[in-house]
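Notes to accompany the following structure.
The other protein chains are all here in position, but one chain of the complex has been omitted.
For chain A:
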Amino acid sequence: MRLRLVPETTNWDFFGRITLWLGISGFMLILALASFGIRGLNYGIDFAGGTTIRTESSEPVDVGAYREALAPLDLGDVTITEVFDPTFGEDRNVASLSIQAQDGQEAVSGETIAAVQAALTELSPDITFPSVESVGPTVSGELIQTAALAVMLAIGAVLIYIWLRFEWQFALGAVVALVHDVVLTLGVFSEVGIRFDLAIIAALLTIVGYSLNDTVVVFDRVRENLRRYKKRPLKEVLNLSINETLSRTFMTSFTTLLALIALYILGGDVIRGFVFAMIWGVVVGTYSSIFVASALLLKLGVKRDWSKPEAGQAQGPAGTQFKSSDS
């Protein structure tokens, strides 16, 4: 007996409450944007500039004492957080210090870092500094720009690709779903306050890739079914296509989540934020390929006149086709 995540044949009506779903998505988007606008993101030094120092000692971290030790150095805004990880032993206490960018300086000077290290070493003699990273304001400003550019370029390139391979309505549906996923992820980051750094951009772009992957598989089936059932209403064809691909959607999302959750729990604290973004992205991406991309496609309508020869074959608008050379 095979394990099945969804019944062998499903005939769920995904569009019965289409307004409700679009409404929920719209509401979530507004919520995310509001949070983003009000709370902003917890920018890491990659984007805000400044210095982070990771400390490790056998004595428990006393945030208050750390703060007191650093007070005479007059460093401006210093954030001290204790880092927890299930893999740490009792004698392994890790903290992360963020020092804001100093006025008029590029990277924080070696003397400042040395002073911080000296002050902390006095407090806790066996303290070590496994990583010290410092980014100047020039670089951080550019990093934000290139990161934003990367996300927009990726979305634009995908828009064009899907437009060429399918129809513009598909491209629009897919891209709106993408923007939806990215905005919701930013919202969660803003709400939870996870440190937003360069690696998170990589995660965001993966979400773009993943969400698309899902959407494209559904759309591919929609395109195929549109040719097969020329007379059926679009809503039925969409519903059928989603039901047919549902088993695959769940399988892939499940295996991906399985791998990501393993990484989240066991992969160490350094990449936890990054993995969290991807887990969230997989969940939202799966949801959006059905309830945003397809729903939008339904609202936009699709040209049904596939009066090309060889009907029934998967065929793009430009006459491109894949055919197995074995058959």
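Just so it is clear, contacts are C-beta pairs under 8 Å (C-beta built on N, C-alpha and C of every residue); 3 or more make two chains touch, one makes a residue touch a chain; residues count from 1.
The rule is short, and it goes like this: contacts and distances are computed from a predicted model.
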Name the omitted chain as UniProt records it, choosing among "Protein translocase subunit SecD", "Putative metal chaperone", "Phenol hydroxylase" or "Transcriptional regulator". "Protein translocase subunit SecD"
Looking at the whole complex, which of A:I30, A:V63, A:A118 or A:A157 touches the chain that is not displayed? A:A157
Of A:I18, A:L31, A:I144 or A:M251, the one touching the omitted chain in the full complex: A:M251
Kindly state which of the options A:L29, A:L234 or A:L263 is in contact with the chain not pictured. A:L263
Kindly note down the residues of chain A that lie in touch with the hidden chain. 2-5, 54, 87, 106-107, 110, 113-114, 128-136, 138-139, 143, 146, 149-150, 153-154, 157-158, 161-162, 165, 198-199, 201-202, 205-206, 208-210, 212-214, 216-217, 219-221, 224, 244-245, 247-248, 251-252, 254-260, 262-263, 265-268, 270-271, 274-275, 278, 314, 322-324, 326-327
